[in-house]
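All protein chains but one are shown at their positions in the complex.
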Amino acid sequence: MIFSVITAFIVGGLICVVGQLLFDVAKLTPAHTLSLLVVIGSVLDGFGLYEPFIDFAGAGATIPITSFGNSLTHGAMQEAEKHGFIGVLTGMFEVTSSGISAAIIFGVVAALIFRSKGKVS
Amino acid sequence: MKKFGLLSCMLLLLAGCSDEKPQVSIYHVDDDQEEVEMLKEVFHDNMKISEASGVFFDHQLVVSLQVEPLSKFSKEKIANSIEKEVKSLFPDHEVFVSSDLKITWELKKIIEKQPTEDALKKDLDELRALAKENT
């Protein structure tokens, strides 16, 4: 079990290093970098590589933003397998991880609870 | 500092590549030792599996296995090949194989409890429903 935590540390760290290289070397903005990583996650799942990657790395593969791309593609592919072309549209948000909903919900909650840190002169 | 780092890396690698044979624990409701031995043979020399458990009940067979950490990338493939092998060994049984950690924990609890037939049926049905969940 400890091994899984270490693997998660290493794999998660490596994905973040890829992100950092996109920041520093390719000089991309955070929005560009995250969008690119999501697309990479999506393409990897198209090749059937992301699910085994999750089996291997656990949270190291589900916590980085790449897993969004994977969830969306995985849901779409599952539905397309069952229902053909229409499944491409209907399946997308079926298995999607709770990350997006959580971020939106907690965003509104935070706006209700916390005070803005901006200083007004 | 460097030596410590090198030593800990080696220890971690060794911890990952275990040379132990898989630990198998099987529970048979009717105590059919022949079937138990047949199932044990499947896992006998498979170095990629770290542990396996099985429960025989009324022509149903629920198996769960845990794969060695470094082979986890092909966990699904290993589970599918084990499923094929077990299904060909026990063609008249309803076979269910899972490689999920939670399923392994639950199955081991069932094996320890050694429940009677009715409770066992309920437990196994719940287990299979749990394994089929997608979200």
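Labels for the chains are A and B, by order of writing; each one numbers its residues from 1.
By our rule, a residue touches a chain if its C-beta (ideal position, glycine included) is under 8 Å from a C-beta of that chain, and two chains touch if they have at least 3 such contacts.
Throughout what follows, contacts and distances are computed from a predicted model.
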Listed names "Stage V sporulation protein AC", "Ribose transport system substrate-binding protein", "Phosphoribosylformylglycinamidine synthase I" or "Cytochrome c1", matching UniProt entry of the absent chain:
"Stage V sporulation protein AC"
Against the chain that's been left off, what residues of subunit A make contact? List them.
1, 4-6, 8-25, 30-35, 37-39, 41-43, 45-46, 54, 58-60, 62-65, 67-69, 72-73, 75-77, 80-81, 84-85, 87-89, 91-92, 97-104, 106-111, 113-118
In subunit B, positions touching the absent partner:
100-103, 105, 130-131, 133-135
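Methods note: only the chains that are shown with their structure count from here on.
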Could you state the distance in Å from the CA-based centre of subunit A to that of subunit B?
30
So in the complex, the part of subunit B that touches subunit A is made up of which residues?
12, 15-16, 69, 72-76, 134-135
Going by the contact rule at the top, pick out the subunit A residues touching subunit B in the complex.
2-4, 6-7, 51-53, 55-56, 95
